[in-house]
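With one protein chain withheld, the remaining protein chains of the complex are depicted in position.
This part shows subunit A:
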Amino acid sequence: MALSNVLHAPAAGFNFDHAARNAELEGLFDAQIPKPVKTGTTIAGVVFKDGVVLGADTRATSSEIVADKMCSKIHYIAPNIYCCGAGTAADTEKTTELLSSNLTIFSLNSGRNPRVVMAVNILQEMLYRYHGQIGASLILGGVDCTGNHLYTVGPYGSVNTMPYLAMGSGDLAALGILEDGYKPDLELDKAKELVRAAIHAGVMNDLASGNNIDICVLTREGVDHIRPYQVSQYKDKRKTKYKYGAGTTAVLTEKVVPVKLEVVEETVQRMDTA
């Protein structure tokens, strides 16, 4: 019996046919509905005098386990646009990849660098279409011909723009630092320090954020993606490679025994090489 989806390819995208029925059923039983796995995160962004600074921690968690200690949460979108992603790791990764591919095609077709507001509109339209089923909270930052921009797009498709933003499970900790330290037209070093301090607050106060801090500086001149910008003070000294050189273990005795083989049966098969 062939697989059912060989004969009839399933329709692309999410299927909302049972959404209304499921919503009704949710209240009726006390049954556990499977919840999507969240990956805790602290991400932040600040607009400064010459551009935008984005920052993120590098911990990806799967319930209480740290699944990845050095995951990259600052995603490339375009040469002048980068995006930090919080929420479900797979969703942020794939959404930003999809956006990046589409913008690359746009750049090739139009001969122009994409504008940040275009990236934001595409993301908003996509996330709104999926009604929050794609768990991606994104902070987009970039520099284009109209200036320096920083936007946040929520999982349901709401957009907000501010000179400083934080998202993720550690956002309240980071926001405290940003609210206190932000001033318009900061210099580059002050801006980097502010973002570092904001992510650090998230790392220290949120269990689901941690390990190293990555920073990405975007200016008209180009991008500086510093990974890691600050290494975790709790980094252990274990080696990750355990390869031992020849001679590490001393050889005490050596005995060589040749194995005698007898030919039992021999068949010759002609190969047609014409």
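One rule holds for everything that comes next: a contact is a pair of C-beta atoms (placed from the backbone, for glycine too) under 8 Å apart; a residue touches a chain by one contact, two chains touch by 3 or more; residues count from 1.
One rule holds in what follows: contacts and distances are computed from a predicted model.
Q: Per UniProt, what's the omitted chain called: "proteasome endopeptidase complex", "Ribosome biogenesis regulatory protein", "Cysteine desulfurase" or "A-type voltage-gated potassium channel KCND1"?
A: "proteasome endopeptidase complex"
Q: By the contact definition given up top, give the residues of subunit A that touch the hidden chain.
A: 38, 86-87, 124-125, 127-128, 131-132, 135, 137, 154-160, 162, 167-169, 171-172
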